[in-house]
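Take this structure first; my questions come after.
Apart from one protein chain that is not included, each protein chain of the complex appears where it belongs.
Let's look at subunit A:
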Amino acid sequence: MAETEETLKRIQAHKGVVATMVVNAEGIPIRTTLDNSTTVHYAGLLHQLTMKARSTVRDIDPQNDLTFLRIRSKKHEIMVAPDKEYLLIVIQNPSE
């Protein structure tokens, strides 16, 4: 338990990181540094997007698979590290 918190704290302490969250395979958030409603919002939307991105990659080449997803917007960059059971979502403000 403490180790997961340590790891998340390490990631959160990085320069410019605004928020970190861990989401399970059903899109339900498990750990987060944001408030409830925002977390649920992000988790639902990004889970769907990650599934879509993965199916896009595999559709083009069935031997390929999604390893990382980055969305760059005007205000920040959202990074999603996917896995079979979980997703790690990190939101960073790169200009800081």
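We adopt the following convention: contacts are C-beta pairs under 8 Å (C-beta built on N, C-alpha and C of every residue); 3 or more make two chains touch, one makes a residue touch a chain; residues count from 1.
In this section, contacts and distances are computed from a predicted model.
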item: Listed names "PAT complex subunit CCDC47", "WD repeat domain 34", "CHP1 protein" or "Auxin-responsive protein", matching UniProt entry of the absent chain; value: "WD repeat domain 34"
item: Subunit A, residues in touch with the chain not shown (by the definition above); value: 1, 3-4, 7-8, 10-11, 14-17, 22, 24, 26, 28-32, 36-37, 39-40, 67-68, 70, 72, 74-75, 77, 79, 81, 83, 85-86, 88, 90, 92, 94-96
